[in-house]
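Pasting a structure here, questions to come.
Left out: one protein chain. Kept in place: all the others.
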């Protein structure tokens, strides 16, 4: 991400100045965990729902900065949950990026997605694996 | 579980003798991970679908004996996924027991369920928390 | 069902006289397929949403009187679908009754529910089996 | 829509002459509420399931001509529900068109979709917002 | 609600003092919209996840205090969405209370739930109607 893009994002968002520390914490956490994939989500909201981008960032920070559970454990849970739900492929792909960012290997991510066949059926697991295949191919390119 | 109950279970199930090692591996894994809560599920199937109990046990062993991901990480994923799905409360409760069995604390389990508010909404998280509350109360009694 | 209950039902419903043949076709089809279980659903709507009871009956007749697919095949599909959805236990139980009414055996119903483990996960199949267990126990009593 | 297309649609559908008034009411209501977006759905069914087009139109009329709730309130409910379900993007887009047709502003539609983050999670709300973004872009073009 | 109960709730919650105005806004909004039903949810969290109660209250305030959409329109959307999801009955009941609080009639609530048969199927609508029946009966008692 270029410096321009960053300033664009934080300028475009309709922030409550009283809550700027909450926003800043969330934005830092989102970039740390979701990386470029998270930033692209925020950018894609700029012209349709900038307030929602702010709201998402603040909430992400609220939850991910809590110390009751480490971020790595949080992310394996998110990959599992979004695979099982089966109706949020773009978000699953963001969190496959995130899972790699926080230290999971490709093999471990494949494994938790496979396991979801038990809990949500083979179609959910298959579609999760194809989502991972696309992410891994993008990273390899 | 008494010795009687164990022999009852393994006698009642319609096992394929050629696959007995697969069944044994699954049964051992299920007892290790899900504990009494898993055994009660198997017993409750005895008079309606004993073949399904066998099938479930074999599949549980197939997945949980794979070494690509440790069992502790698997269980935080299952608690997350079943909370998000929101339509499998009895199974979520079995896996809250399982998560405790493999080393998660009550506070960590609460935390991953809370986090699902982000990914599946507050109703899913609330119902997950109430499921955990019932399990913890049962264990405290 | 007594004659009184039948007249109560058809009197209580807010029927469009111009559509009475459509209503009659649906009511006959519903009683034929779903039997007492279907009638109990209609009765339970009488004091909260009688128009919805009419609407349901008419729609049931519209679909189930079509000859492009026999009713027996329709019902195995409904049991499969409601098991997979996993959030409609009362309606799954009505259609387990219906599946028996149109000629499926208890063993065949168990089998299609078991199969849903492949397509919607073990929790959905387990909860479907427990729904069937309750229906079969009620019928045996 | 040209006159040709309209006559094609009503000719191609397998109408029950006894119910033609019900069909006509539904077709008028569907064009009034869903507009071109609704007509395109009906056309796309012509070669695969014309009976289903008729059935859909009749049902739409049955519900939307009821006076117990105004159409504007009905449509904010539909946009909320389809956003929350998260697996019906084409239909959500039809109803974003419909919501505009019956008097909601773009800002109000964005707002109800955002709100679904609370009830169905951020992924459902995000995917709803992207669906709205596509509809608004199409209308602006 | 007695003064005791209110002080208990606000004392028990793990509030960030820097955000107390956000919490206060949410708590006021939740009591205004959800009434006693909302308060009972908060109380039920006190001994299992007090932080989640705070988090829920703050988020409720964030969204419901936005002026882009009136609260009455928000609530018909929530009743529609929770009916369609079909796996959040306790929360649907809270929002049936809320819909009444903000000015919808029982007949209008019944109507939006009925309409969900079109978008999420008859089982979802039926279970929504039974949820409403229980709420209306409780209020009448």
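Letters A, B, C, D and E mark the chains as written, and numbering starts fresh at 1 in each.
We take it that contacts are C-beta pairs under 8 Å (C-beta built on N, C-alpha and C of every residue); 3 or more make two chains touch, one makes a residue touch a chain.
This structure is a prediction, so every number in the text was calculated from the model and none was measured.
The chain that is not drawn here is touched, among residues D:45, D:84, D:116 or D:131, by D:45. Touching residues on chain E toward the chain that is not drawn are 84, 116-124.
Listed for chain D, the residues touching the missing chain in the whole complex are 41, 44-45, 47-49, 51-52, 55-56, 59, 82, 85-88, 90-91. Chain C residues in contact with the hidden partner, per the touch definition given at the top, are 59-60, 63, 66, 68-69, 73-74, 76-85, 88, 91, 107-108, 110-112, 114-120.
Everything that follows uses one rule, which is that only the chains that are shown with their structure count from here on.
Chain centres here are Cα averages; for chain A and chain E they lie 28 Å apart. Rounded to whole angstrom units, the spacing between the C-alpha centres of chain B and chain E is 31. Shared interface positions of chain C, i.e. residues touching 2 or more other chains, are given as 51, 55, 59, 85-87, 117, 121-124.
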